[in-house]
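Below is one structure, written out as structure tokens; the observations come after it.
A single protein chain has been removed from this complex, and every other one stays in its place.
Naming follows writing order (A and B), and every chain is counted from residue 1.
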Amino acid sequence: MSRRISRRSLLGGAATGALIRFPAPAIAQSAPIRLGLLTVKTGPLAQGGIQMEQGALTYLKENNAMMAGRKVELVSADTGGNPAGAKTKVQELVERDKVDVILGPLAAFELYAISDYVRQRKMPTLSLAAADNLTQRTPNPFLLRASSTSSQAMQPLGHYGATELKLKRVVAIADDLAFGYEEIGGFQAAFAKDGGCLVKKLWSPLTTPDYTPYVAQIGDCDGVCQGLAGSNPLRFMKAYADAGLKYPVATGEVGGDDALLKSFGNEALGLISCCPYSLDFQSDGNARFIGEMVKNFNAVPGFYAAGIYVNCQVVDAGLKAVGGNLSDKEAFMAALGKVSLDDTPRGPIKFDHLGNVIGTFCIRRCGTEGAKYGLKLWNKIVKTYENVSQFWTWPENEFLSHPVYSRDYPPLTKC
Amino acid sequence: MSFWLLLTVNSITFGGLLFLLSAGFSLIFGLMRIPNLTHGSMFMVGAYLGTSFLSGALGFTLNFWAAAILGALEVAVLGALMERLLLRRLAGQQLAQVLVTLGVSFMVADLCLMGWGGDPISVATPEGLGGFVRAGSAVFPLYRMAVIGIAVVFAIALWLMLERTRLGAMIRAGVDDPQMARVVGIRVSQLFTIVFGLGAGLAGFAGMIGGPILSVYPGLDQDMLPLALVVVILGGTGSLLGSFVGSIIVGFIYNFGQALLPELAYFVLFLPMVLVLVLRPQGLFGGQVL
Partner (left out) sequence: MNLKLVAVAIAVVALVVLPYVITEPYYVNIASQILLYAVFALGLNILVGYGGLVSLGHAGLSGVAAYGVAYLLAAGYGHTVAIAGGLAAGLIVTAGFAALSLRASGISFIMITLALGEIVWGLAYRWISITNGDNGITVNSRPAPFGQPLTSAVSFYNATLIVFLLAIAGCAVFVNSPFGAALAGTRDQPRRMNALGFHVWMIRFWAFMLSGLLSAVSGVLFVYYNQFISPQALALTASAEGLLMVISGGAATLLGPVVGAALVVIVKNVVSAYISRWNFMLGAIFVAIVVFMPEGLVPGTVRLVRAAWRSAHRNRSGRPAAAPIAEPKP
């Protein structure tokens, strides 16, 4: 992968960010590198978990299962999509399977549950999961995140909702978990900054067979913001449409995920989403990535697959920077933090000093125009925000002085 | 206003679905005196099988209703087999039978995971029943109204079977007094197999009918079984009317509980069950006292 980047940049000549020069590996290690993947293959979040594995396998297949001259083995663990399962599986991966690097987990509450453990064990973890605070007020030095915090995608969405969709009163609904709280919190803060107001916050359990009791509470507004994950957006949008509601619906990085396009029906037309990854994103890296995913798994990628693929790119780059030597974990984490890539499926990325990504986020609208790869629906990019950090347009100190987004923060105000 | 109306319609719909699920459970409980802990699993298997038939597992795709019926028949056969091979060996030992159904539910859950994967499967609303009808400011989703209709049809059919056919008379006799039924010459063991199969088949049918509303996912069995239990305890085991009324009540508690008292949603659902078991064990409509 790195060799291709260098060749292309030499030939093409266009590089907007810094490019790492990769030294030849000084030590030829013969033992394989073990990557542990904490994913979810059971339950509402399985949608994303299966994609995570596909993303990792796609990267490894593309690179002949080699990184920095060493062979790579992938060990997958199914956490079941809950913190208790994540704790059990991370212990298995670290103590029984002796992995060197952990990719994942998927869910914010899983990451919160295992954070102390990976820090104690000095286990480099490239998380897909959001969980804002672990790169904000209680940063974990062994955590790196190339995807997004929970609120990182929702803040631009709040801004877009207020300034371009001209929404003023929004009802929010999200899964009753840390991820949901942080998503809605981010939306609310940015939306309020630009003059909007959140009327009501609805929290539904992760396993909600029927969203009608929640849909029934939506009213007295001009828009809906949903922060549901996994396959829940499918059922919610159906219940929403069945109830005859017509307010515009906006969602974050997973509520309108491209991987769900094949399962959505007409109820998703007009859905606005803000995501770091889009099928519609034009770049060589993305075109290559989509091609490989379709070839290997007959499935188009979404946020989860792209997230893990990019994490693999980052691991690869970091390994090359330390010459394939994983004995000094702190040095490896430092090298990872300095990684800056141009040609990822989601565009250029780099990391802030707390280990979180700074990258491109796109607002998309769901429609039929431009549909490819056999899909009937397509998320078309309508606006691009570049160099978005986890703090949006607030100065870092000001952002960190507020409490972390939670069920009650920011509090609801009179609208 | 539309909040109350939408939730009321949804409660009745959910109640209808619960009736389809619980009627079989009530019959099995009334006749064999055991809570069939695989009932939720039968619901889930029927739904999974239905989705496979819908997407062409047989080599050709079936329409929604054919898939539901075929799935239900398969589940009925599975249920009858389970009764014949496992439960009949333990005839007379109710506790052991309950434990066997518990073990089988573990097995079925994992088999479904093996067969259909961990990803929830959406079921498309059948042709012609998508969308909704509007009456003033009230919105009535078409499919959900259809579910109410189906539940009523089945309620009437089951009632007719129980009251007007010989099989129904034998079942009622077995529910009232199995020993006397045997004395009178009714083959109670065969009856058990038939009723168990019938109950399982009904549950499987309910699973597919519920598909467009609930979708199919691992853990569906654990979500539906306690609801069936609450319905049957409230209504009274072995009582069809009890199942019907109990289902509607539970449908209301479930929907309004989620919306109005989210923190106590499950508390208000199970509390009536505990109260009935403690204060009026025969249920609201007088099944046998457990």
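We take it that contacts are C-beta pairs under 8 Å (C-beta built on N, C-alpha and C of every residue); 3 or more make two chains touch, one makes a residue touch a chain.
None of these values were measured; they are calculated from a predicted model.
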_Looking at the full complex, which residue from B:Leu5, B:Leu73 or B:Ala96 touches the chain that isn't shown here?_
B:Ala96
*With respect to the chain omitted from the figure, which of A:Asn82, A:Ser150, A:Ser273 or A:Gln313 is a touching residue?*
A:Asn82
*Among B:Leu20, B:Met44 or B:Ile233, the residue in touch with the chain that has been omitted*: B:Ile233
_I need the residue numbers on chain A that touch the omitted chain, in ascending order._
78, 82-85, 87-88, 91-92, 95-96, 109, 112-113, 116, 176-178, 203, 205-206, 407
_Contact set of chain B toward the excluded chain (per top definition)_ = 33-35, 86, 89-90, 93-96, 98-100, 102-107, 109-111, 113-114, 222, 225-226, 229-230, 233, 262-267, 269-271, 273-274, 277-278, 281, 290
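In this text, only the chains that are shown with their structure count from here on.
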*Any idea how many Å lie between the Cα centroids of chain A and chain B?*
39
*Where on chain B does chain A make contact in their complex?*
2-3, 6-7, 10, 14, 113, 117-120, 122, 124, 131-132, 134, 139, 141, 143-144, 213-215, 217-220, 223, 255-256, 258-259, 262
*Tell me, which parts of chain A touch chain B in their complex?*
40-44, 46-47, 49-50, 78, 203, 207, 209-210, 212-217, 219, 230-231, 234-235, 238, 242-244, 263, 265
